[in-house]
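Note that one protein chain is taken out, while the other chains of the complex remain in position.
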Amino acid sequence: MEFKAQIIAAFLNGEIEGDADATVTTVAKIEEATPGTLAFLANPKYNHYLYTTKATIVLVNKDLQLEQPVSCTLIRVADAYAAFASLLELYQNTKQQKVGISTQACIEQSAKLGEDAYVGPFAYIGENVTIGKNAKIYPHVYIGDNTVIGDNATIYSGVKIYHECVLGNNVTIHASSVIGADGFGFAPSAANQYKKIPQIGNVVIEDYVEIGANACIDRATMGSTIIRKGVKLDNLIQVAHNVEVGENTVMAAQSGIAGSTKVGANCMFGGQVGIAGHITIANGVKLAAQTGIGNSLKVEDQILMGAPGIDIRNFQKSTIVFKNLPDLAKQVSELKKEIAALKANK
Amino acid sequence: MEFKAQIIAAFLNGEIEGDADATVTTVAKIEEATPGTLAFLANPKYNHYLYTTKATIVLVNKDLQLEQPVSCTLIRVADAYAAFASLLELYQNTKQQKVGISTQACIEQSAKLGEDAYVGPFAYIGENVTIGKNAKIYPHVYIGDNTVIGDNATIYSGVKIYHECVLGNNVTIHASSVIGADGFGFAPSAANQYKKIPQIGNVVIEDYVEIGANACIDRATMGSTIIRKGVKLDNLIQVAHNVEVGENTVMAAQSGIAGSTKVGANCMFGGQVGIAGHITIANGVKLAAQTGIGNSLKVEDQILMGAPGIDIRNFQKSTIVFKNLPDLAKQVSELKKEIAALKANK
Partner (left out) sequence: MEFKAQIIAAFLNGEIEGDADATVTTVAKIEEATPGTLAFLANPKYNHYLYTTKATIVLVNKDLQLEQPVSCTLIRVADAYAAFASLLELYQNTKQQKVGISTQACIEQSAKLGEDAYVGPFAYIGENVTIGKNAKIYPHVYIGDNTVIGDNATIYSGVKIYHECVLGNNVTIHASSVIGADGFGFAPSAANQYKKIPQIGNVVIEDYVEIGANACIDRATMGSTIIRKGVKLDNLIQVAHNVEVGENTVMAAQSGIAGSTKVGANCMFGGQVGIAGHITIANGVKLAAQTGIGNSLKVEDQILMGAPGIDIRNFQKSTIVFKNLPDLAKQVSELKKEIAALKANK
């Protein structure tokens, strides 16, 4: 498909500077753009690319001051990044959507499918399952008995959702993630052996949650493991039984939260973060990648790093000394000698 | 279903204190219980909840001393936690079990299925596979040629078990775990390239092992990767080729064991632990979450923490100093000046 600068500017409520008939067929980053592409410039760090880019059209912020002439057509908008994101969304929505119920799916008779739902080949939908309107259930998805999936859900290929779980509206789960597997609960029994504690709770995932690929959200022993509204979890994340993750909290890949921990709202965790079980993390806490937290964090909005995690600036200062620890030890050892000499000389 | 205190007490061999006709329909944690639920009290830390809980029935230890009157019915048993776990198990077993061989499964003719096995839709069972009695093979499971699955196995949806592997009785594997993929074996060849070393061994999983979701147990290069009896592995765990994990060892989520390492019996690893290849870990070793081990551990029952892991108390003491390293460095620098001044003043 082709789009003219004029059409794009009208859609974005922007102002054209240059050729209103300039035409693009796809999008690209400003530094990699080729003729026929549309790019954007939001970060001032990249301003210099504007004068060399081969993009045909570039979205820029309203207040951008040009330092030299440009060869591309500009469209000035209030927020170039947000405008670009909405174009991407438009572009994505023009793609053909999957529809229909495959005859190669296996849907138990007691299951209920919402209007305009898509169910792909080899999907399995268990007894008494409810699937919302416009939900998309890709091939090889497994949905256990009595589970509820809300409207507009997108459940990608190979996702496994155990029985009795409840997913809200507009939830997206990427391929091969597992929702509702048994929590890791065993009681020591005779002679160093372990006895399984049945996990009879479930997982509740609220509206607008997105979960990456190959992630795991375990079901509660009793009650629910809860992922609150707007949470975004990346790939390969572990959320153990009875955990609660607060609204709009974001976690990067390979992070793990141990059992019964309560994470606050609006937290941001880097990759490979680990949080111990049975603790509480305050709202707005930020943890750098690979941070380990063993105790509750009660102060909101603090930023920690390290294992165990401490204030990020302290951690950075301490790591600088850490690099030179052998030298510090040597200095101390020399000081001891000097003091011994001073004492002897008195 | 409804259960009376009398029936529950009889089942648990306990003594009723209160209303023998008190009736419950489900279970809950003592602090979250509502009328009609049964809870338990095992940890003295939670004793105070006993006087405010809304649970109808609470299981308590025989020797618990009441400090004030309670409104719920008590059932006194030898071990309240174990009694509760056995009730959960009973509750779980009353649920309908999956049975039968789906006509939508693909089972090669040479495969043998044990009595009362369940094979769900879209499961694939390869040539010469043997499936034990009462085994449950959920939808989308893949079992490669010549693999043996023991009696009472539960293989959840999407588990992939490659060819030639051997699983014992009463093994449980959660969704999307991969058993028997190739070990990561490559030999350097010309010009920085790598040549694959064929992995012709297998994986052996002994009785009563439970493995979480999205975990990986690689097949051996030659011989077997072995998971001994009673081992419990959490989600997203990596066990590399030719590893052996000893009886009743327990590992929390996201831990990884590199190739050819031998982990002893009765070990306990926290989450995100990493163990190097070609080493030996003694029996009963405990590793805190995120610990890294690069060398063999020969002393049994030691508790380590840190990366690299050291005695947990030493690690904790060292991390306290680590937080103040810049201050320590400053002190040393000041001492140097003072000593220089002392020397000059002599």
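Note that the chains take the letters A and B in the order they are written out, and that residue 1 is the start of every chain.
Note that in this section contacts are C-beta pairs under 8 Å (C-beta built on N, C-alpha and C of every residue); 3 or more make two chains touch, one makes a residue touch a chain.
Bear in mind the structure is a predicted one, so any value in this text is a computation, not a measurement.
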item	value
Which of A:I57, A:I137, A:A213 or A:A240 contacts the chain that the document leaves out	A:A213
Contacting the left-out chain in the complete assembly, out of B:Q65, B:N93, B:Q109 or B:N345	B:N345
Option touching the unshown chain, where A:I101, A:A187 or A:V250 are the choices	A:V250
Contacts of chain A with the absent chain, listed as residue ranges	27-29, 32, 81-82, 85, 88-89, 91-92, 102, 104, 120-122, 138-140, 156-158, 174-176, 208, 210, 212-214, 230, 232, 234-236, 247-248, 250, 252-254, 265-266, 271-272, 289-290, 307, 319, 322-326, 328-329, 332, 335-336, 339, 342-343, 346
Absent chain, residues of chain B that touch it	106, 122, 124, 140, 142, 144, 158, 160, 162, 176-178, 181-182, 184, 186-187, 192-198, 200, 214-216, 218, 222-223, 236, 238, 240, 254, 256, 258, 272, 274, 276, 292, 294, 307-308, 310, 314, 317-318, 320-322, 324-325, 328, 331-332, 335, 338-339, 342, 345
